[in-house]
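First, the structure itself, so that you have it in front of you.
Complex shown without one protein chain; remaining protein chains in place.
Think of it as A and B in the order they're written, each chain with its own count starting at 1.
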Amino acid sequence: MTNENGRYSEVYQLNFGPQHPSTHGVLHMLVEMDGETCVGVDTKIGYLHRGMEKLLESRTYLQGLPYTDRLDYLAGVNNNLPYVLAVEKLLGVEVPVRANLLRMLTCEIMRLASYMVGIGIYIMDLGAVSGVFYPFQQREYALDCMSALCGARMTQSYIRYGGVQADINEEFDATMQKLFDEVPRFIEMYHKLIDENEIFLTRTKGIGVISAEDAMDYALTGPNLRASGVDYDLRRDAPYCLYDRFNIKVPVLTAGDCHARYMQRMLECEEILQLIKEIYAALQAEPAGEIMAKIPKVLKPAAGEAYAQTENPKGIMGCLVASEGKLNPLRVHFRRPSFDNIAIFEKIMPGHKVADLVSIIASFDIVLGEIDG
Amino acid sequence: MFGKGILKGLGVTAKEAVSPRLTEKYPEEKPQLPARWRGGTFALDKEACISCGLCAMACPNKVIRQKFDKDENNKKFCTEFVMERQYCLFCGLCVEACPKSCLHLTQEFETAVYAAADVPQDLLAQSNMEQSLSKYGAKPPLPKPAPKPVVSAESSAKGGDA
Partner (left out) sequence: MEFINNIFVNIAGLIRWVFDWLLGLLGLPLGLTDVLMVAVYWVAIVIVCVLCALFYVIWERKLAGYIQRRPGPNRLGPNGWLQTIGDAIKLVMKEDIVPDKADKPVHLLAALLAFVPPMLALAAIPFGEGMAALDLQLGVVYVIAVTTLASLPVLLAGYASNNKYSLVGGMRVVNQAISYEVPQAFAILSVIMVAGTFNLTEIVHFQQQHLWLVCVQPLAFVIYIISAVAECNRAPFDLPEGESELTAGVFTEYSGMRYALFYLAEYCNMFVAAGLATTLFLGGFSGPFLPGWLWFILKTFVIMSIFIWVRWTLPRVRADYVLRFCWKLLVPLTLLNMLVTGVVLYILA
């Protein structure tokens, strides 16, 4: 094709991934480039497909629970929750208050951990490699909390049908205290390190702008949606567990570019920490009690379908469970937030340079385990 | 002033450079594992095991390979009890499912072996609640594993799980 200077130029295809340091996993994008500028994107996924939904059909409900952890492996408990909530709808069981508080507490701790990974990896993808070490150190404190509570750092399988696996102990209290001490200092330090950095600003401001209408058209959810100006958070607008007891403050930014998505996560980190403190206080004020409702030994939920959705760190995750009244589910389907989030790549990526593509992918904070399932 | 943000960032990094290092220098410093830590090797209290097979039924990944036989009194006993650790998720569902709390996960985390044949763990071959890990070279016996089961005592989870 001839461009405006009367010169002949060709569009060539660049393979971004699947083996690439910056695609957050095995994401393969076939990018059509005109010189340095991208003119088309074709996203190819499936390199991490493990057949999770089919696998869950051949396991009982309890056996299937550890598999769900592996969807968004950066926030294990958050993936247990929609599956468990959907099955509990079919079981018709009422979860005790203490168990709900524990569910919310662990979900928020892992949400904080997931945000840390998101912002750290974003800075690393932009080139400042040291920027990834500080959030990961803070994430260690969050993982220590989960480790003290249920014994596993990453894939917890902590949330069970009717309640949770275990109650808190002194070790957990000690780790929580460490978390409360360290995270505010870290957030302040990270703001100083990154926020006004001129190089960072030139690489993120105005890149990958998503308008609010586009965000809603493409079913974007989570911090990506809130950074584009849409004020929607499932914990506040359609509360599950006991979120309606707490005052969930949701920061909303309107710029919709990579910088806004990054700042959205940083601002939400502070709000999450505040929420963790409130839930923890409520938990300690709650008298010691049951953490598990009475459910039958052999789980056979009523025949039918149930759908439950929760606000995960990456967006809204939903789980549809269809049951025939047997030991195994008939069909399980997950609405995975990262899968829907990356659909917008084909709209916003053309027109940007190669370096910006990296910035855009990283600002979405995707997890391939979730995309491929 | 142009460049102020960069200077602030440089200041933060300079401060971190003179702060103490946070690395845990393994193998000189071993990690402090929490009491409920889920991982490591398995230990079976052979006297207490009633050969019910609930642990194998609870496992998501078919890690537990058991064979039963009946003795003279028509009582079931276990002739084979192997944990195929190469498939294990360390989810702890088997430990929770055991009605007699005789299956445990230990705090031994240095479980790497040299041969793939050594990975599956034969729980009947070990001496009661203690085991030596590797057939290759001398390895000191494990320290006494944490006596509490993974699920804490105050939870009534036993009644709820499958």
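Keep in mind that, in the parts below, a contact is a pair of C-beta atoms (placed from the backbone, for glycine too) under 8 Å apart; a residue touches a chain by one contact, two chains touch by 3 or more.
What you are looking at is a predicted structure, and each value in this text was computed from that prediction instead of being measured.
Visitor: By the document's own contact criterion, which visible chains does the hidden chain reach in the full complex?
Guide: When the entire complex is considered, the left-out chain reaches A, B.
Visitor: Quick one: say which of A:Arg139, A:Arg203 or A:Arg226 touches the chain that got left out.
Guide: A:Arg203
Visitor: With the missing chain put back, which residues of chain B would touch it? List them for me.
Guide: That gives, for chain B, the contact residues 2, 6, 9-10, 12-14, 16-23, 25.
Visitor: For chain A, which residues reach the chain that was dropped from this view?
Guide: 12, 20-22, 36, 123-131, 133-134, 137, 193, 197, 199-200, 202-203, 353-356, 358
Rule of thumb we're sticking to: only the chains that are shown with their structure count from here on.
Visitor: If you average the CA atoms of chain A and of chain B, how many Å lie between those two points?
Guide: 28
Visitor: Mind pulling up the chain A residues that touch chain B in the complex?
Guide: The contact residues of chain A facing chain B are 59-67, 130, 134, 137, 144, 147-152, 155, 157, 160-163, 165-167, 169, 171, 189, 192-201, 288, 290-295, 297-299.
Visitor: Could you list, by residue number, the parts of chain B that touch chain A in their complex?
Guide: 2-6, 8-9, 11-13, 16, 22, 34-39, 58-60, 89-93, 96, 150-152, 154-157, 159-162
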